[in-house]
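What you see is the complex with one protein chain gone and the rest in place.
Presenting chain A:
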Amino acid sequence: MAPATHSGSGLRRRRLGVETADAAWSGWFTSSPPGRNYVRLLEQRPQVADALVLDKNGVDVTPRPLYCADLHAAKPNKLLSSQEGLLSSDILASYSMYQNTMNRSTMGQFTRSALGSSTVSKSSMSTTVSMAEDLEEPSYKHEKLASFTDMRVMRAAPETAITKEDLEKNIEILLTETDTLRFFDLPTVMISVESEEAEKVIHRNNKYETLCRNRAGNDLYVERMMQTFNGAPKNKDVQCDKIILEDQGVMATAWDLYDSYNALELALAAKPSAVDSSSKANALSKDRDHTLPGSATDKTSETSSLMDLESVILTKVHEDEEDHADTIMKSDKFLQDLFFMERVLMENIFQPKLAAYRQLPVLKEPEPGEPEDVLEGEKVEEVEEVKKEEEEEIEISTEQSTIPANLERLWSFSCDLTKGLNVSSLAWNKTNPDLLAVGYGHFGFKEQRRGLACCWSIKNPMWPERVYPSPYGVTAVDFSIGTPNLLAVGYYNGTIAIYNVQSSSNVPVLDSSESPQKHVGPVWQLQWIEQDRGSTGDDKREFLVSISADGRISKWVIRKGLDSHDLMRLKRTTISSNKKGDKEKKGEALISRQAPGMCFAFHPKDTNIYLVGTEEGHIHKCSCSYNEQYLETYRRHKGPVYKVTWNPFCPDTFLSCSADWGIMVWQQEHLQPFLSFYPTTHVVYDVAWSPKSSYIFAAANESRVEIWDLQMSTLDPLIVNIANPGIKFTTVLFAKHTDCLLVGDSDGQVAVYELRNMPSASDSGRGDTINALLGCKSNQPG
């Protein structure tokens, strides 16, 4: 009954409300301003249908309709359906809630109030319309809700088993256009003055205005107050899951943008490049490689570092990990990185030595406690060498008086591979001043073992860059001038091989072992010569000259293979001075007419002329134009001449050393040596002029390395470095741009010495100065 009374009063209110909706209910519905300023359309009335509402006990609590009628139209349907869509969850929740908590007597009102307010807040309808509906809404909504729930229940029921055939069969999908669904319709409350309805509306508005004016003292209208019962409010708490918020930030870096644009360009340029999706589920690292523009790269770059650490092993299969590890180990980039790392380590270990070699300031490691400004010396490393050289020279000159010149050992190139082998030759690379070729092989016939040719780099003194093993001892090495990656190696068995040091394979590029003109004796020296072929119009042609113990000097040209051509056949010559030459005469007839050649040296200025040192002790001056005769013969040495070398500054002077313990300085025109030295009673294996001064040369004999300075003294060497017992020094080589000397010994070590406190030469070695020196010393007898 309560609802009846309510409905009755409500009805009364309702009637009033139709006309005076805004006045009475404006307080309640905030969205309804007094409608004076615009034309309001009074739409259709809502329509109520027969509905049945049951509460949980099954009691019929259908609110009776407040007024029957035909005021319902399609619009509230639409409204409700639209609202349902928006509010169904709320409605359901509130519905079920209220159903549980309230008794049926008050349900209608509460639902109405709650739902009504909610509907008003959701839809900004005109108040009359919403008011008209709200009383019917509960019933309507209930019906709708019931049907909705029914529908929902029904939907859950059918679950047929889906067979595989069903999945695989083709299902036709027809797409058709549905009717237009209206989800929201907000009718206007304003119409144009010029429209058709305008007159009616204006008329109605005018009527309304008159009505309102007349209202004041009219008997028709009675003011009456009513009190509404406000139900007790109740608070209801709802708990929901915490809404997790995440902050996502991205920094648009310059490289990120560049990468994205680049990726787009690449994708456009190479369309068929399928991204190779390997079987590894390596999403993180692959994503960085993927050409995904914009947000994807942002995401991966931003979060990948975090994800890397956190999701370490979780989703990965073990096999995939192993495969990937192997790929890394085998990749070229890894090898290269290892290579660099090794060099960096070397730099750290050898830093003071390398700095001394390169004439840079030595970096001192700051001990804890030392002032930190020592570290700033690091930046000085970048200073050009030229300046440093000047400073070094000044330093040297000031210290000259106090400390004698000496050799300071910096480091030595040696490793396990080379232990025990005899260093037979050294050669610098012509373009890369850090690359050194070393040949290992024994000199004597009885000591022959396997040989080795190695390329060492200054940057890694502990392991050679290239290793070329061979069964025969290596007796000569030289780098090519024109193609600096070619290394020529001469062997004890007379073979000459040419290696390409750029590739890491051990196989020589060219080999003379098949050639019919190969040498049959050990190749004692190799040199690449560039000769100007001015007449034919070719630019400098380079060929390889070799001299060997079979008495031939051959010129090798690389055409399709190694082609050789004899420059000279060394004949045994008779000794001009009268000696009991019985042995020679006999030897001449019987054994061989060839004299084994030990060394040669091409004139630095005129590559047509060259000197040859033979085993007999003679030095012949020959020319490329004559291959039968010698131009000159210099006889003085009594033993095999191991090395001849021209003075780089003075074109007429050359130096020779031999097994007769002697070193001799000759002049081209004179057949007698200008100077001769017999420092020790040991065989002198190697001599070399210094590239910086025309007076200084180095000599290696069995027991010591000597540096001679002709300017200072012709009797004693300037510096003497004594070898450890059991080790013989076999080769010397000066380093071109630094004050260093390389000495190879019989234990497989190539030691690098720095020449310190050398007398500051007024040098740069002009030819005239040494001539002056020579001039003032007359030819010594003998």
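Convention: a contact is a pair of C-beta atoms (placed from the backbone, for glycine too) under 8 Å apart; a residue touches a chain by one contact, two chains touch by 3 or more; residues count from 1.
Assume contacts and distances are computed from a predicted model.
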Name per UniProt, for the chain absent here [options: "Dynein light chain roadblock", "Eukaryotic translation initiation factor 3 subunit C", "NADH-ubiquinone oxidoreductase chain 4" or "Glutathione S-transferase"]: "Dynein light chain roadblock"
Option from A:56, A:213, A:330 or A:560 whose C-beta touches the chain left out: A:330
Touching residue (missing chain; options A:250, A:341 or A:722): A:341
Residues belonging to chain A that touch the chain removed from view: 253-255, 257-259, 282, 284-285, 288-289, 305, 308-309, 311-313, 316, 321, 324-325, 327-331, 333-335, 337-342, 344-346, 348-349, 351, 365, 367-368, 462-463, 504
